[in-house]
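And now, chain A:
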Amino acid sequence: MVSMTELLTLLPLPSWIVLTIAGAIQAALLLVVALCSAVIFIWLERKVSARIQDRLGPTRVGGRFGWLQPPADGIKLLLKEDLIPAAADRALYRLAPYISFCATFCVFLALPFAAGWVALQLNVAAFFVLAVAGLEVFGVILGGYSSGSKWSLYGAMREAAQVISYEIPLALCVVVVVLLAGTMDLVEIGRQQEGWLWNWNIFNPFAFVTFWVYCTCALANTNRAPFDLPEAESELVAGFLTEYSGFRWVYFFMGEYAAMFAVSGLGAILFLGGWNGPVPVSQWLGLSVDPHGLGAWIDAAGNWATAHIGIHEHVCFAAWLGNLLGMCNFVIKAVLGATCMIWVRWTMPRLRIDQVMTTCLKYCVPIASAMIAGVLVWSFVFPSGVVAYVTAQLRPAIEHREAAPPKAPAKKTATKSTARTIPRGELGEGGGAGRSLLVYGTEEVER
Partner candidate 1 sequence: MNAEAIRDRLHQPFGPWLVGSDFAAIDPWIEVRSEGLSEIGRYLREDPDLAFDMLHCITAVDYFQPDEKKAAQVEWQPHVELIYHLSSTVHHHRLVLKARLPRWKDDKPGQMPEAPTVSNVWSTAEWHEREVFDLMGVRFVGNRDMRRILCPEDWVGHPLRKDYEMPTEYHGIQAR
Partner candidate 2 sequence: MLTERMDPETLEFDVRTDEMLINMGPQHPSTHGVLRLVLRTDGEIVTEVTPHIGYLHRCAEKIGENLTPRQFLPYTDRLDYLAAMNMNLGWSLAVEKLLGIRVSEKTRHLRVVIAELNRIANHLVAAGCYGLDLGSFTPFTWTFREREKILNLFEEVCGARLTYSYITPGGVTADLPPGWLDRCEAFLKQFEPVIGDLHAILTNNKIFIERTAGVGVLTPAMALDYGVTGPNLRGSGVDWDLRRDGEPIYTEMYEGYTWRIIAPVNGRYPDDHPYPAIPKEAVVGDSWHRYFVRMLEVVQSMDLIRQGMEKYLRAAGEVDKPIDVKKKLPKGEAYLETEAPKGQMGFMIIGDGSPIPWRVRLRSSSFCNLSVMGQLCRGVLVADVPSIGGSLDLVLGEIDR
């Protein structure tokens, strides 16, 4: 799989400059994705809410569907005078919008758009996304505190309480999927959901329930729909956003819409198979690294063309095309998720602060924890990723042990293992050596 950096090394430049360019391109691409998603969702929100309320939404601005409305809003907000209230703490007031936007932007770093298309392939990607999403609350608290007005402080406090209390069930839902997949690396989770529709995580009974808990917590975490307490117009006028105007306000809103895309994207990867479409079209057409059928033909044509212009390395176009198809799948799912968020926002009234807290502590957290227990039992009854991964870890050591002379030093077994060995046949998981599988105990190791 040729990555962009290798492609760039063909340029006659010293390596460290090449790395800088590669980094810059990836950052620019991600920024474009974040901003475009915000712009598109502003337009989508207007259109969907219009349809729900029996009206047409923007139609006159640029063509029939009013698609020039978001740029028009952007220009309008650019020209608006953004004033800083007298009682405001000036430095923090200016800083707050950027913190909340950057925190949301960092989430895009770890989101894989297709099989290899991810800015930073972390093996703690899921955990990293949760950690960074938690930072967004700083921007809001600072914004609320530094605007100096009693109302915005009220809004900031409500928002902080809500976002923090909803981080816990959100983390629990992600843990459920991580247990299912055995790894925190989002690319790996996506890859495990390849193939037909029923390979997606959502078709695991426990993960299905967790999906709905995840949706609730995602709504609460991005402060939308029934949970948008901080900007509760009827009570706190506009919560912590009261004093912001002009382009600083846009940053907060860009942050919110980008967060909406990020959260629905994460949901798509964890539960709805990320870039894998319901029907494995790319596998049929052979658009993968070792192409066959149509894929092979495209590859041959592509390399024939590149050979002409002097690049002789093998550039596999088929895989690139397969990834493009995958990215379309991912974006469609994310946009569908965002549309549902908009749809819920315009039909449900707002919850009260204590009801928000009770739904979190009395409903989301218990259900999520139950699902974790459920998935644990599930992975022991029908082993899947988790077990395979652990054995993959131990396999090189086991071969090594066999090779070494059998002078087994006295070793106390670490845990009284309750698990039992499972014959190979029962395993749904393909691959792995054809030996009886070790499950979680060290006595196997000694044999």
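As a working rule, a residue touches a chain if its C-beta (ideal position, glycine included) is under 8 Å from a C-beta of that chain, and two chains touch if they have at least 3 such contacts; residues count from 1.
How were these picked? Simply put, all candidates are chains of the complex that A comes from, given by their letters.
All of these numbers come straight from a predicted model, not from anything done at the bench.
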item: Single touching candidate for chain A, where 1 or 2 all sit in one complex; value: 2
item: Chain A - residues contacting candidate 2, complex; value: 49, 52-55, 150-151, 154, 226, 228-229, 232-237, 346-355
